[in-house]
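One protein chain omitted, others in place.
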Amino acid sequence: MQRGLGLIGTGYLAKAFAVGYRAMPVLFGPDAGVPVLELVCTSSLPGAERAAAALGFNRATATSEDVIVDPSVEIVVVNTPNHLHAPMALAAIRAGKHVHCEKPLGLSPAECRSMTLAAEAAGVRTIVGFNYRQNPATALAREIIQSGEIGEAISIRATHNEDFMADPDIPLGWKHRKATAGHGALVDVGSHIVCIAEYLLGPIARVCGRLRTVIETRPVQAGASERGPVETDDEARFLLEFVSGMGGMIEASRIATGRKMQLGYEVYGTRGSLCFDQQRMSELQLYEAKGPTGRRGFKTIPIAAEHPDYGAFGAGPGHGIGFNDQKIIECRRFLEAIATGRPASPDFRAAWQVSEVLEAVARSSESGSWEAVSPI
Amino acid sequence: MQRGLGLIGTGYLAKAFAVGYRAMPVLFGPDAGVPVLELVCTSSLPGAERAAAALGFNRATATSEDVIVDPSVEIVVVNTPNHLHAPMALAAIRAGKHVHCEKPLGLSPAECRSMTLAAEAAGVRTIVGFNYRQNPATALAREIIQSGEIGEAISIRATHNEDFMADPDIPLGWKHRKATAGHGALVDVGSHIVCIAEYLLGPIARVCGRLRTVIETRPVQAGASERGPVETDDEARFLLEFVSGMGGMIEASRIATGRKMQLGYEVYGTRGSLCFDQQRMSELQLYEAKGPTGRRGFKTIPIAAEHPDYGAFGAGPGHGIGFNDQKIIECRRFLEAIATGRPASPDFRAAWQVSEVLEAVARSSESGSWEAVSPI
Amino acid sequence: MQRGLGLIGTGYLAKAFAVGYRAMPVLFGPDAGVPVLELVCTSSLPGAERAAAALGFNRATATSEDVIVDPSVEIVVVNTPNHLHAPMALAAIRAGKHVHCEKPLGLSPAECRSMTLAAEAAGVRTIVGFNYRQNPATALAREIIQSGEIGEAISIRATHNEDFMADPDIPLGWKHRKATAGHGALVDVGSHIVCIAEYLLGPIARVCGRLRTVIETRPVQAGASERGPVETDDEARFLLEFVSGMGGMIEASRIATGRKMQLGYEVYGTRGSLCFDQQRMSELQLYEAKGPTGRRGFKTIPIAAEHPDYGAFGAGPGHGIGFNDQKIIECRRFLEAIATGRPASPDFRAAWQVSEVLEAVARSSESGSWEAVSPI
Partner (left out) sequence: MQRGLGLIGTGYLAKAFAVGYRAMPVLFGPDAGVPVLELVCTSSLPGAERAAAALGFNRATATSEDVIVDPSVEIVVVNTPNHLHAPMALAAIRAGKHVHCEKPLGLSPAECRSMTLAAEAAGVRTIVGFNYRQNPATALAREIIQSGEIGEAISIRATHNEDFMADPDIPLGWKHRKATAGHGALVDVGSHIVCIAEYLLGPIARVCGRLRTVIETRPVQAGASERGPVETDDEARFLLEFVSGMGGMIEASRIATGRKMQLGYEVYGTRGSLCFDQQRMSELQLYEAKGPTGRRGFKTIPIAAEHPDYGAFGAGPGHGIGFNDQKIIECRRFLEAIATGRPASPDFRAAWQVSEVLEAVARSSESGSWEAVSPI
């Protein structure tokens, strides 16, 4: 069954979406539906036409409304700057489309809430582009935790550090303004690792954290000597308590000099532990407190066909998956959800929950004390 | 410009070819041509039809000749067992098609020679599926060596070890017979690392090596108690001398228990060294003998847009590429060669040279002494 | 010049002290004095005599007072359970001895304060056994930070996790009672990493943290079915703010299943970063944001003669130091301090400061909000 796709926004990740939807049925088979790249939209028509040619879409438009109302478009992919996620997604939902929204879902929990409730009321499927969560290694980590292989989980230490804003001469942009970005590192990278933490260990109940804006001013435009204030955080750190009672802590930074993809976590359990580093994304480390003590150690497990989703890629064990492969899996998850009518993971509701956690961190940074995550 | 594609053989790597050709223009742009997945062939028609549906080909056939003569097929992909590479490729060449042949090219240097000469006489483009060679990290390694950044290259130590034949109860198959496989580990994995060694450092002049068949018998079929002899090698080890005078050594095994993708190399130069491990395929280690001695060390460079081909994938620095991404690059290389009329790398000639090296190793294993690689 | 040594307590680390003082002059030369292992004390005389023979002390006693008043003893090493550190050290100070005290210094900031002020009033030298701080790799990290090689330091993420209390059937002991241990993981391992954080980056001003006792009861004695309450923490996590304004976070655990010596830190600066892991204690990772972007990466620097103290060990570069070598360096530091009359590092005052940080974490865990570290 074919499913028409409309893409709004041709910036970062547009290629990943195009490859993801094109490659998905080849790797996973056509049973959940075959996406047709129907219509692509960006603000200028020539730009949209170039994108259509480059990405393999059938048609182009400069009007997002065209995408939303197009009868051959069944799935709308929202790949715009953060502050347009809500209006675009809500319009698509109103038009009865399934929505694949890039992360973060909305700028605030309130936005996320309205998006979630709208989608649920409309009965459309949703998914949010927390692509690292789709890594087979992380899916394996979850499987190990949930099976009890490491006993009862006790705590997590997690990080998502990059350095894409470490240069103080990167000029002010939408990521530096509260109105367009909501938050800084907390949202850009922190949302990924919070999403993963909840995927692995369930909902977070309380947090205590601190946001820091280290580079307080930036050039008002590239090369300008005039500098204006940065409104969003460069670093976020917070302690966690899960609903289950487990503890943990998270660091998220966009100015961690030298780090390009330091998304990782270490989960300790009563009978084992596991450890993951997205920089070496095709392996998981597992410690099992069993067997002779002199033969124990962290085991480096290369991801193979025995593990979630990897088999679909057709490669030998340990032969490795890449960044875009995660997007392919994400597209698969969404098509499955549409085909079955069951929620995708992570859907808008899961992303709303992430947003509540981030907002509680921001509140805690103001109050200087623990803050409960608002129930969703 | 569209270029019709015919795929012969739907076993291992068929998905990689399908994704490779479909994703290529999305990532690299359509300037070198846009592949159209026209016709797929395997021995049974229902099987071919299933493959067409699964892999996204327009049509299916059970007759390889159909693929070869089809006027809408401009590129023939040969993805059959090793002993059919030569007849399929030669037929395609005779029909004036460009040929993308899975590795190893032929069963013997003689076969490789006739395939190479036929393709050159016909003026068609060729490429061979030594996909690891297309890894951006290895392309970066070559760039570093050729720029003189590590001084004059002195030697290489390289390995390609896997364990897919480590279980002694895997039954006899075409890979265990000389007539169908040529050699064992020497060809299955050794050919990859020889190809890379020559890509990095130029042609190999002489070798001295030893082939070993450790698991001497295998069940005649799955579960059988009767066992028959294994004719091909499980392990190959050899010393090298390059035409340049450089030295080195290589290990290749298909029974290296625990190793799934231990393709790696260490190249020493007079002013630096580099080190690569396909198990961590998105990074390269570089040592530069400069700066204060107390600040020297092997640097782990994450592959980023500054490096060959990675930029096309659209992902952030160090965000990682995977196994299939190498095939996408290989497809790109081939389309470029077709578009420009210049040889692809590695073409049939390069693969013939690899075959001569492997054959010299086999001769050396018999003679117990150094053997010159026959000039091509 | 010879300096007589008295050791009180023959438990864990007694060997390290004996080797440390014996090997020190051989490696560093006799210029700072040559220790003489004069007198060793433990609670039973036969035990003390066995220890004297085993560790190479000249004499033995079962009375700590004997050590303290012995005229040939110039240096008293306090290697007792935590709650005896203060009385032993204070008695030794009163007797005019230099005191080498195992960590933690006292059970509370108040004890540490009185020990520090007593030593300073008496004019004796002191050092505290935070041996990991003496690792040449960490001394190199400090040198790099202080020289500005990574620009201005921004933040630290640090950990000291072990699993020596992960087994819930380890019976109750002095480490589980507040009266004898003060705190649990916070002190056992957290004190090490706090000491290092302050060594690298200066004093900590404020903290916000949480202590957790995960294993709430333990057998009252080995093998007993009756279980009693654990009073001290198994895990401590806290956010930091340094006096300099820098931020950070620390995790310390004694139940981190699988971790035996996961003491590590990552320090981010404006122009570089560094990363250390005591599990690979003879190397430091350094990232420098300079040179072509395509050649940047974390560099693994093997510790060599160019770095602090390593040269004294006489081994080749990167040949590796071990746990006890850190104690040898600590002994060297102390003899230098005695010889020169200048404070050792870390002396009682530095350890008192660590104690104030830990106490602020404990207060914060009660209050649920940030707590200032009391000024010393």
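Annotations
Letters A, B and C name the chains as they come in the text, with residue numbers starting at 1 for each one.
The working rule: contacts are C-beta pairs under 8 Å (C-beta built on N, C-alpha and C of every residue); 3 or more make two chains touch, one makes a residue touch a chain.
For clarity, every value in this text was computed on a predicted model and none was experimentally measured.
Looking at the complete complex, one finds that the omitted chain is in touch with A, B, C.
In the complete complex, the hidden chain is touched by one of C:Ile170, C:Ala315 or C:Ala339, namely C:Ala315. Between the chain not shown and the residues C:Cys41, C:Leu55, C:Ile75 or C:Val373, the one that touches is C:Leu55.
The chain omitted from view is touched by exactly one of C:Glu111, C:Asp309, C:Asp325 or C:Glu359, namely C:Asp325. One of C:Ala14, C:Ala166, C:Met246 or C:Leu274 touches the chain omitted from the figure, and that residue is C:Ala14. Note on the undisplayed chain: of the listed residues B:Glu198, B:Glu251 or B:Asp309, the one touching it is B:Glu251.
Of the residues in chain B, those that touch the hidden partner chain are 150-151, 154-155, 157, 159, 161, 166, 168, 208-210, 212, 214, 235, 237-239, 241, 247-249, 251, 253, 255-259, 268-273, 287, 289, 296-298, 367-370. Interface residues of chain A facing the missing partner chain: 140, 283, 285-286, 288, 292-302, 304, 306-307. Across the interface with the omitted chain, chain C contributes residues 12-16, 18-19, 22-23, 25-27, 29-30, 53-56, 162, 164, 260-261, 278-283, 302, 304, 313-325.
Criterion: only the chains that are shown with their structure count from here on.
Where the sister copies chain A and chain C meet, the same residue numbers recur on both sides for over half of the interface positions. Computed centre separation for the pair chain A/chain B is 34 angstrom, with centres defined by C-alpha atoms.
Between the CA-based centres of chain B and chain C the separation comes to 53 Å, rounded to the whole angstrom. For chain C, residues that reach two or more other chains under the stated contact definition are 296-298.
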